[in-house]
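Structure first, commentary second.
Apart from one protein chain that is not included, each protein chain of the complex appears where it belongs.
Labels run A, B and C following the written order; every chain starts at residue 1.
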Amino acid sequence: MSARPPLPNPIRAAFTGGEHEGTTVVNIGPSHPATHGTVQIVAELSGERILRADVHCGYLHRGFEKECESHTWHNLIPYVDRLNYCSALINDFAYCEAVERLMGIEITPRCRYLRTLLAEYSRLADHLTCTAAMLMELGAMTAFLYLVMLRDYIYEHLAAVTGARVTYSFGRVGGLANDLPDGWLRRLEEILREYDVFVGRVHGLVDRNRIFIDRLRDVGVLGAEEAINWGITGPVLRSTGVPRDLRKDTPYLAYGELDFEVPVGIKGDNYDRYYVRMREMDESVHMIRQLVDLLPPGPVSVDDRRCTLPDKRLVYTEIESLINHFKLIIDGPQVPAGEVYTAHEGANGELGFYIVSTGGGVPYKVHVRAPSFVHVGAIHRMLEGYQLADLVPTFGSVNMIGGECDR
Amino acid sequence: MSVGVHDRVAARWGAQALEVADSHGTLAILVEPARLAEVARSLKDEFGFNLLLDVTAVDWPERTPRFDVVYHFYSTRDFVRVRLKARVPVDAPVVDSLVPLYNSARFAERECHEMYGIEFRGNADLRPILLYEGFVGHPLRKDYPKHREQPLVPYRK
Amino acid sequence: MSAGPQSSRSPGALEYLTTKKDEFVGWARKFSLFPYPFVTACCAMEFMAVSSSPYDTDRFGAALPRFSPRQSDLLMVVGTVTHKQAPVLRRVYEQMCEPKWVIAFGACATSGGFYQNYAALAGIDKIIPVDLYIPGCPPRPEMVIDGIMKLQDRIARDRHPILTENF
Partner (left out) sequence: MNAYAGLLLYLAAILGFVALTLALNRWLGPQPAPAGAKLEPFECGATAIEPVGDRALPVKYYGIAVVFILFDLETVFLYLWALGAQPLTAAALAGFAVFVALLALIMVYVWRSGLLEEITR
């Protein structure tokens, strides 16, 4: 390796030590297993206690908004998937609903219920991933393997309907890519039974485990008012005792017709965040079971030529359908000018899409209100004052997803 | 109920605001940049919008006040959203910072500053958050070419 | 990576000895890969899946992740590397001990994937030499295991000078 010039430092830390006596400043840097590889925490430690933490994200900023400005409304759905890649379907449906509201399209009843079912199923996978990673970082390999095993069943099962394990690109403006294959719902029931067994074992392993209670209880405490002031939403806010959940407060899709509770924590510490996610998984499974009974027959995509591709047989026989198909693919659906802000309850909090359209096939601006970005802004409040080793469960329980945080 | 809040806000600020409209269920208010902080404070104190969701900007190159600075608020009491917009010219894109009111404005304003070049008077820490030190230009402006890369590490031969 | 130029040596005993030594060392190194998971983006989900029970990389001795470049010899770059992350990747690569191999896991690490813009680095081979590219966005776990097996074949056939420059 030839002697190269020193590598530049991409960030400017807020403090580099020396203000207080006897403190060291250390990087819990971007490439660290606890910070999921994309967040850098410059921490000033006195011994092992974190005095000040300066959090830097942006290591996974891939230019989502700039990409959206040069793709049609349908072409950018794969980009939307890779925002929160643990629960990609929730991103798809939030984005599609925003565009549908701009176009004034009413989706079919089957699509409404199926989107709700798949969103809850994707939320289940997200909470499984988050809890598995957090427990593994605390040393519970068995719980990690149980949860990732279950998540793998879900991935294979979702691949049966969408074709991909992680990045589904399944939402379409005005409907879905395709309908469920037959036998899918039977397999869904099997997986939900597996869920009860596997998560039951994890509850047994972890909930009253002395080590976990000492590591998680009263660590990373956050007050309710302070959480709202820092813009925190989702399970982290609910763990502080505030029952705010968009699925209950502003019901969208089919959540108005489902009966489910909003699990709420007591103290807003790591244990409550863990337990709120585990209880939310139970609620999601309860909702999925209701939705399987409520699922009406009928088409999945709305029969509206402005956004849904015509049937393949028509494309090969009629010239209008062929032109329609061609124009939809090449120029994208023509969305009338205007702006809209649509927010869904993502797995980490309020996932909002602020879309500005100047009436064409290509959006003028697609801005994502990312819960992870807001949580990273507030996480230093949960780190300061605790031990360096407590950074790992706190960061794991907040579930910062790089793609959604840095967009 | 929720519609009430929208009407009360519209009534309260209808006169001073340049434009008040309902955009798909969210009340959209357009105000002058100077009056922004005052409206934001009143939204928070009087109408209970205690959650600042998002700060972003929209770039309209061919329009004279080129940038729209867009704020989204949410009330955790009435479950209602409001969008506050202000138009700032490109030569003096300065707006009052909302950091004294909402802590969630810290990161959001840093991102808006580095992506569009909007100055936030009162926010002391406007370091780049998504981009890196030494990045020249504001990528989300329409005149910044999509493919202009500024690599930090020299490429191999 | 460590395949130095074939120096001209008298064939016969020494030649036989070195090939046997290379085969033996290659066999030993092939099954003791300590990966440094340089994990950033969506491929992390598949990396978790491939290192957990259903698709176990531990069967190939390549599952014990070492989170320090000093103790690892396989750099698995999993996910998108942006320009802000490039100095970090370059430094981790340089701090790894010889012999070292690099796997570009997923389309983003291979070529920047469909993020062709100002932010993403178009492929990590622009800043570090890469031994194996695994396509897919994200690649299925079977593709990852196939990639690891291909890398192991290559290590087995490789020259391993352990004592001096060319022995």
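Quick note on the criterion: a contact is a pair of C-beta atoms (placed from the backbone, for glycine too) under 8 Å apart; a residue touches a chain by one contact, two chains touch by 3 or more.
If you're wondering where the values come from, they're calculated on a predicted model, not measured in any experiment.
The chain that is not displayed touches the following shown chains in the complete assembly: A, C. Annotation: of C:33, C:76, C:89 or C:121, C:89 touches the absent chain (contact as defined above).
Touching the missing chain, out of A:27, A:178 or A:317, is residue A:27.
Although one chain is not shown, part of chain C still touches it, namely residues 68-70, 87-89, 91-92, 94-95, 97-98, 162-163.
One chain is missing from the display, and on chain A it is touched by residues 1, 3-4, 7, 9, 11, 13, 16-17, 22, 24-32, 35, 40, 42, 46-49, 387.
The rule is simple: only the chains that are shown with their structure count from here on.
The touch graph of these protein chains is complete, with an edge between every pair of chains. Most remote chain with respect to chain A, judged by CA-atom centres, is C.
In terms of C-beta pairs in contact, the better-connected of the chain pairs A-B and B-C is A-B. The distance from the centre of chain A to the centre of chain C, with each centre set as the mean of the Cα atoms, comes to 30 Å.
Chain contacts: chain C has residues 84, 87, 90, 117-119 touching two or more partner chains. With touch defined as above, residues shared between interfaces to two or more other chains in chain B number as follows: 131-132, 139, 146, 152-153.
Here chain A touches chain C in the complex through residues 1, 7-10, 29-33, 36-38, 58-63, 66-67, 78-79, 82, 85-86, 129, 132-133, 144-145, 148-149, 151-152, 155, 165-167, 402-403, going by the rule given at the top.
If you check the complex, the residues on chain A that touch chain B are 4, 7-12, 14, 56-58, 61, 63, 65-67, 69-70, 101-102, 228-233, 242, 244, 249-250, 338-343, 350, 352, 354, 356, 364-365, 367, 369, 373-374, 376-378, 406-407.
Those residues of chain C that touch chain A in the shared complex are 37-42, 44-46, 48-49, 52-54, 65, 67, 79-80, 82, 84-85, 87-92, 94, 114-115, 117-120, 137-138, 140.
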